[in-house]
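Every protein chain except one is present and positioned as in the full complex.
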Amino acid sequence: MAAAVLCCSACNFNSRYDSEFFAMDTIMTITAYGSKSESAVKTAENEINRLDTLFSVQNKDSEIYKLNRDKSIVVSADTLAVLSRAKEFYVLTEGAFDITTEPLTRLWGFYSGLENRVPSKEELDNALKTVGAEHIKIDSSNITLDENTSIDLGGVAKGYASAIAAQTLNDNGVSSAIISLGGNVRALGSKPDGSDWSVAIADPDDNSKQIGTLAVSDAAVVTSGGYQRYFEENGQIYHHIIDTETGYPAKSGLKSVTIVSEDDTLADALSTALFVMGLEKSSKLYCENSTLFGAVFVTDKNEVYITDNIKNSFSSQHDFEVIKT
Amino acid sequence: MKTKNLILTAILTALALAAFTIEAAIPPLTPIYGIKLGIANVFTLFALYALGTRQAAAVLFLRIVLGSIFTGQLVSFIYSLTGGVLSFVLMILLKRFFPIKQVWVLSALCAVMHNVGQFAAAVLMTGTVQILYYLPVLVIAGIIAGTFTGLCAQLVLMRLKKQTY
Partner (left out) sequence: MKNRVWIIVLSLSVLICAVCWLYISNLSPLSQIVGIYQNGTLVEKIDLNSVTGKREITLSGEYGKNTVLVSNGHIMMKSAECPDKLCVKHGELKNGGSPIVCLPNRIVIKFEDTSYSADAKTGALR
């Protein structure tokens, strides 16, 4: 009897709300617990849609579209925040993370409505001249781009959005939720029973499988991999993560990089940057910033490397090597 | 007599708690949640046969409450309590059919009841009927673990049979 009563009371405080919606060219899911979960999730959804209309490269009403067209505009606080952080990450990763890759991505045809193709060396060299965060000038909320420079927030927008979504949920009385913005995962608090959320990392070779799971609470988990978007031409595979040194898809010996961090925007940016940098340079960056993030790497030879600050929360069928500070 | 009884109950509770805590600290034998030896039950069984129903109840429920406080979370407390109540009810109902020589049988039956009870709680709490899938495994695990803990209790009881408490 006592047990039955306890069970029911336990069921009641776990009211759960699931939402699945489309934004930022991807599919998003939010699962939140608590009596206020439904209204909180709806508010968070609205926030994400609002950010989507600010950050979209394709939407003609977005601030980024107008900035790329007019090269100088006054932006909203959110866009300003993302741009400032993007510049910060450009410095942190010594240029491996760059939002000025829009012309390169366009040449490779990685925007919807464009055909994928391999650009000529000349086209890429021309485009590379416009690339680099030094071509963005931030003067309070007035942003100016150099001529021919265009930006794409694809590498940070979802990270920033997941941070805002988590904050919104929290502000609206939800203390336990899991958010996935097209595979950018954010855990808010821990599960209702107090245990950690388990986040699987997709196997780059077969997305229906996983290379392992991470137990996290109050953290973002973001993966970047060449397998996520690519095309094939003459037997050669070209993926969507462009190395700004060469203008070609990054060939760093990695299949995917997963970042775990309390800072969603950083996690999003670093997953791309570390993929471009490769294992060796990434390990060096980790050693200097081990309090900021943890990472899981899958190499072209299918070896798995993990940084020592998150190794205890990782469980996997695979063998893995630990990167020490 | 009363004081001695009280002290024995307290000692058995402490021992059960120690066994429970140690068992919770070592990694599980199998990846399936809820399968473990349950060494703490040796002390409950011992108390039931050597001291009596009320003492055994004290050992069991104090151990569950304190053990959950020391090691776990609310959820594991609810599971433990459901399993504990059901298996204990079965234990006192069936005790008279099982002399000391057959404590292991009683223990095996109660362990099965315990696992089934915990699972019923899990099904109720998570609302997923699909976990019943694991029922046969839990019955097997209950029989094996129950037999083991039952034999432990039985051996001690038989050694001490001629003594009085």
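Each chain carries a letter (A and B) given by its place in the written order, and its residues are counted from 1.
By definition in this document, a residue touches a chain if its C-beta (ideal position, glycine included) is under 8 Å from a C-beta of that chain, and two chains touch if they have at least 3 such contacts.
The structure displayed is predicted, hence computed values, not measured ones.
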Of the candidates A:Ser62, A:Thr130 or A:Asn184, the residue in contact with the absent chain is A:Asn184
Return the single residue from A:Ala86, A:Ala202 or A:Val304 that touches the missing chain.
A:Ala202
So which of A:Gly34, A:Pro103, A:Gly155 or A:Gly225 would be touching the chain we can't see?
A:Gly225
Using the touch definition up top, pick the residue from A:Asn126, A:Thr144, A:Thr213 or A:Ser316 that touches the left-out chain.
A:Thr213
Can you list, in ascending order, the subunit B residues touching the missing chain?
101-102, 105, 108, 126, 128, 130-131, 133, 136-137, 139-140, 143-144, 147
Chain not shown, touching residues in subunit A
19-22, 25-27, 29, 31, 112, 178-180, 182-185, 187, 191, 197-202, 204, 207-210, 213, 221-225, 228-229, 256, 258
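Basically, only the chains that are shown with their structure count from here on.
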For subunit A and subunit B, let me know how many angstrom lie between their CA-based centres, rounded off.
48
Sort out for me which residues of subunit B touch subunit A in the complex.
73-75, 78, 81-82, 85-86, 117, 121, 124-125, 127
Partner subunit B, residues of subunit A touching it in the complex
2-4, 6-8, 10-11, 193-195
